[in-house]
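Of the protein chains in this complex, all but one are displayed in their positions.
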Amino acid sequence: MADTDTTPGAPSALTAEDRLALYRWMRLTRTLEERLVALYRQTKVVGGLFRSLGQEGCAVGSAYALQRTDAMSPLIRNLGSMLVKGATPLEVLRQYMAKGDSPTRGRELNIHFGDVQDRHFVGQISHLGDMVPVMAGITLTFRLRGEARVGLVYVGDGATSTGAFHEGVNFAAVQRCPLVVVVENNGYAYSTPTAQQCAAERLADKGAGYGIPGVRVDGNDVLAMHAVTAEAVARARAGGGPTLIEAMTFRRKGHAEHDNQSYVTAEEIAHWAETNDPIDRYVARLTGEFGVAAADLEAIDAAVAVEVDEATDLAEASPPCDGPDALVGVYAEPARMPGLWYRGDASRAVTEHERPASWGTHDG
Amino acid sequence: MADTDTTPGAPSALTAEDRLALYRWMRLTRTLEERLVALYRQTKVVGGLFRSLGQEGCAVGSAYALQRTDAMSPLIRNLGSMLVKGATPLEVLRQYMAKGDSPTRGRELNIHFGDVQDRHFVGQISHLGDMVPVMAGITLTFRLRGEARVGLVYVGDGATSTGAFHEGVNFAAVQRCPLVVVVENNGYAYSTPTAQQCAAERLADKGAGYGIPGVRVDGNDVLAMHAVTAEAVARARAGGGPTLIEAMTFRRKGHAEHDNQSYVTAEEIAHWAETNDPIDRYVARLTGEFGVAAADLEAIDAAVAVEVDEATDLAEASPPCDGPDALVGVYAEPARMPGLWYRGDASRAVTEHERPASWGTHDG
Amino acid sequence: MAEVTLLEAIREALAEEMERDPAVVLLGEDIGRYGGAFKATDGLLDRFGPARVIDTPISEAGIVGAAAGMAHYGMRPVVEMQFIDFISCAYDMLTNYVATARYRAFLPCPIVVRGPSGGYVRGGPFHSQNPEAAFLHTPGLKIAYPCTVADAKGMLKAAIRDEDPVLFFEHKYLYRRIKAELPGPDEVVPLGRARVAREGTDLTIVTYAATVWKALEAAEELAASDGLSVEVLDLRSLLPLDDEAIMASVRKTNRVLLVHEDTVTGGIAGELTARINERCFEWLDAPVRRVAAHDVPLPYAPPLEDFVLPQTSDIVRACRWLAAY
Partner (left out) sequence: MAEVTLLEAIREALAEEMERDPAVVLLGEDIGRYGGAFKATDGLLDRFGPARVIDTPISEAGIVGAAAGMAHYGMRPVVEMQFIDFISCAYDMLTNYVATARYRAFLPCPIVVRGPSGGYVRGGPFHSQNPEAAFLHTPGLKIAYPCTVADAKGMLKAAIRDEDPVLFFEHKYLYRRIKAELPGPDEVVPLGRARVAREGTDLTIVTYAATVWKALEAAEELAASDGLSVEVLDLRSLLPLDDEAIMASVRKTNRVLLVHEDTVTGGIAGELTARINERCFEWLDAPVRRVAAHDVPLPYAPPLEDFVLPQTSDIVRACRWLAAY
C-alpha cells in the first residue's frame, strides 16, 4: 500500500447501509464503464473513452462525503463521483453517444456536463486546472452567503502543474473558501510519470505553500478516502478553509482507450490489479471485517447490471442531434443565431453535405 | 529583525574589497534613485518612478553572488541588482527619460531593458511572473550545454500568486535547472499586504511543494542576503537544482511615486527607516565589526555623487527619439515596417500632430 | 447637475448597481482599501464592505474563474483588471470557460470584466493595449467600449445587468479628460447599439473609444477648411456590432473611413470592412479605408507613440483622400 498520512477512516461514521451504498456505486461505475467499452468497440461512442479502472474507490469514497447541495467538479476519471452525486447512467450513455437528448444536447463530450440547480456538479472543460478557480468562486459564494455548503474539485497529478490550479488554490486559501481539493495521483498524466510532472515526492506538500493542510491518503481504500474527505469537508463547512488531499491510486488503463499504455510495464499494471484493486479490497473487508454475505453483494451486482442494460436500451433509442439546434443558446438574448447567407432558408442543407467518417480524438 | 532560517552569512567568504563594493552598490542605487526622484519632479522622467528605498541590501547582496556570465532577471525594484550586473547609471537615466539612445531606444520603460551578450540581464515585461519560465529556459540551456552558469530571477510576494510563477518554478525544479528564485517579500504588492496575497505564513514554504529547498533570509542584511544567495548559486552550479529564497524586507515608499502609501501606517514606515535601513545597518557593521574608517565610506559617497552627476548631464544631453524609428525591428526580416497610406511619403507627418500632454501611468 | 469625469461615471455605475442588486460584487487587485489603481472603486469598500468589494491575489485567470463560479450561483461579479493588458493572462479562462459556459453546459455566466485600456498615455507596450480584437471571434462574449460619460455609466449598468459575460473597456486617456453632466440614475444604455456622434452627409467615419474624439476633431476641421460634412459613428459596442446603424450611415454617405487605435492588421476594421462590403457593396463610391496604429508593439517614448498611433491629422488626410476619390 502507498505511504500515507492517514489510517483507514473510522468505519463507525458510516452505517451498514452506507457501506453497501459505497459498494454499489463502485460496482455501478465499473459496470457502466465496461458497457461503454463495448459500445466504443461497436463505434457507438463518439470520440474517446476514458477509464477509471482501479480508481473507483477514490472517486466514490470522496464524493460520498458530500451532501446533495454541495458542489462538485469532476475530472474525466470521476465517473464514480458523478454517479454518487446524482448523474444517471442514462445521461452518461447518451452523452458518450452524442444523442440529441443528452445532457448537453450533443455539444460536449463524455462526462463534461453539469447541473447547478439540483445535483450540483459543474460541467468542466478540457483545459486542465481551470475548474479550480471556478470552484473557488462557487465556494466563496457559499461562504459569503453564510450557507453551510462546501465544494470539492478533482484534479490529476498532471493538472497540479497548471497555472490555473495554482491561482485557484491560492485564491481559495486566502479567501478561506470551503473547498476541498482532491489531487488524484494515479502515477501518470497521459504518458508522463508523476516524477516528471513535479519534483516534490509528495504532492500533499503543496498545501504548506498555500497555508492550508495537505494530507495524503490511500485512494484505493474507499473507506479511508471517505474518512479523509469527510474530515476535510467538515473543516470546510465549519469555516476552516480549504484542504488539499493527495489520493494515491493508479491508472490501470491507458490515458484513453486508444492508448495501449506501452510506457508502463505489464507487471506493474498486473501488480496493482491483483493486489490493489479498490473493489476487491473492499469486498474482502465487507465480507470479512463487516460480515456482509457474498450473496448480498451479488444481488447488488445483478441489480446494477439490469440498471445499465435498461439505460443502454434507452440511450440507444435516443434520437441523434439535429443540425440547426447548434444555433441555439450561445447567448441568453438572442437565443438563436442567424443562419448563413449561402445556406438561404435551406436550414437542412446540411443533409446534402459530405459527412466525414467519425474520428476519435486522443484526449479528454 | 525578521524571523529567518539563516544567520548572517560567514563574512570570511568576502574580502575587504568585496565588502566595500557592496557598500558602493547600495549607495549608488540610493543616490541614483534620489536623482531620479528629482528628475521626476522636474517632469523629466516619462511615466512612473518605482523606488527600492530600504530594499537595496536585498538587491545588491543577491546579485553580488553572481558572476558576469550568469543570467539575471530583475524586478522593477532591482535597480541595485542591475547596477551590480553591469547596467550603468547613464543607461538607467536615459531609459527613464525615454531618450533616443536609451537601451531600448525609447520603446520600453524604466529598468525594462536587457543585455544577453555580455552582462546577462534579461529585459523583463510588466506581466508579473512571466520571467520565471523564461529564466527556467535560459538556465536549462546552461545545463544542457554543460556550462557552469546559473540564473537568478526576482519576483515579489505578489508575483508568487501568478500562474506563470508556478509553472516556471515547477518546470525548473523538474528539469533541475540551475536557477535561484528570489522572492522579495517587502510586505506589499501595490496596496495588498502579503497576508492577503497568500495564506502561508512563510513564502519559503512553497519550496517543498516543488521539491526544492526553500529558505528565508533577512533581506535587509546585505551580508546575509549575499551568503544565502551564494549558497544557492553554488548548489545550482553544482547541479543541485533550484532554490527558493524568501528575502524579508520592506517597501518604504509607495508602489510608485504617485502612491502616497496611505494603507501603511506612518509609524511602521518610520520604524523600518530608523531600525532597519539596510545601508545604515551595514555602515554600522562596516565601521564597527570590520573596522572601516568613516572617511573611506564618505569617499565612496562622494565618488558616487560625481558619477551620478556626470551621468545625469550626459543623459539630459541625449537626443529624444525619432518617430519613424518606431517602425524598425519588429522582425529580423524585413527589419522595417511599411508606412501607412494616408501619411504618404510624409514620414515626418507626425510633427504636425497634436501631442497629448505627458501623463504618467500608475504601474510598472 | 455637476459635471463628472468618465472615471466618476464608472464609479457611480458600480455604486448604483451595487445598491440596486445585492448580487453585484466587485473583485480585483487593490480595489478595496486602495480604491483601485485608477481609483475607480474608491470609497466602495467603506460603503459596501469586504464581502462585496473583494481584494484578490495577483492572478487574473484565478479571479475571472472565480467570478464565473460566483455567477453560476446567482452572483453578478464585476472584475477589475488593474490594466486591461493583464486580461491576456485570463485569455484561456475567458475564451474557453466563460464564453462557452451557457452553450456547452447551460451555465449562466453574467460577469463583467472591466479595466483601463488604450494608449496616448506614454504607458509603453504593456500598459496601453487595446485587446478587443483578440476576443472578437469568441462567440459567447460581448464587448463594450464606450467613450462618453453617459455611455460609460449607462453601458456599464447594462453590462452588469446583462445575462452574459461582457468585456468592458475603459479608455484611460479619457478617464479624467472627458467631463459631462449625467442624466438620471437609471439611464441604462443598451449594449449592441451604435451612436451617431456627429451627423454628416459626405462621408462616414466609423470608430470607437478615444479615436471618436479625434474623429470629431477631424470632422470639425474638415467642415471648416474643406466644407465637408462628415458623419461620425461611435460603435460603442463591438460584439455584437450594430450592423443596422453602420449600414444606414454607409448608405447615406457612400464613403467610409474606419478608424481605430489597435494595430491595422487584425484590428476590428477588418470585420467591419467585410460586413460593409457584404451588405453595402452597391452603395460604395470609394473603397473602405482604414486609419489605425502601425503594426508594432506600442512604444513608450512620446515621439514614438505619437508616430505609431493614429492622430487627428491622419484622419483629416484620409478623409480628404476619400472625399476626392
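Chains here go by letter, A, B and C, matching the order in which they are written, and residues are numbered from 1 within each.
To be clear about the criterion, a residue touches a chain if its C-beta (ideal position, glycine included) is under 8 Å from a C-beta of that chain, and two chains touch if they have at least 3 such contacts.
If you're wondering where the values come from, they're calculated on a predicted model, not measured in any experiment.
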Problem - Left-out chain, listing which of the shown chains it touches - result: A, B, C
Completion exercise
Of B:E33, B:E108 or B:E257, the residue that touches the missing chain is B:E108
Problem - Touching residue (missing chain; options A:P89, A:G158 or A:G207) - result: A:G158
Exercise for the section: Touching the absent chain in the whole complex: find that residue among B:V60, B:L140, B:A159 or B:C198. Expected result: B:L140
Handout entry: Absent-chain interface as seen on subunit C, which is shown
Key = 85, 88-89, 91-92, 95-96, 99-100, 103-104, 125-126, 133-140, 239, 262-263, 265-267, 269-274, 277-278, 281, 284, 286-290, 295-297, 299
Handout entry: Missing-partner contacts on subunit A, residue numbers
Key = 46-47, 98-100, 102, 105-109, 112, 125-129, 158-159, 161-164, 189-192, 196-198, 262-263, 320-327, 330, 337, 340-344, 349-350, 352-356, 358-363
Handout entry: Residue numbers in subunit B that touch the chain omitted from display
Key = 71, 104, 107-108, 112-114, 116, 122-123, 125-127, 130, 132-142, 144, 163-164, 166-168, 170-171, 174-175, 329-333, 337, 341
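Note that in this section only the chains that are shown with their structure count from here on.
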Exercise for the section: Quick one: report the Å distance separating subunit A from subunit C, using the average Cα coordinate of each chain. Expected result: 40
Problem - Rounded Å distance between subunit A and subunit B, as computed from the means of their C-alpha atoms - result: 45
Handout entry: Where subunit C touches two or more other chains, by residue
Key = 57, 59, 61-62
Completion exercise
Residues of subunit B that touch at least two other chains are 161-164, 196-198
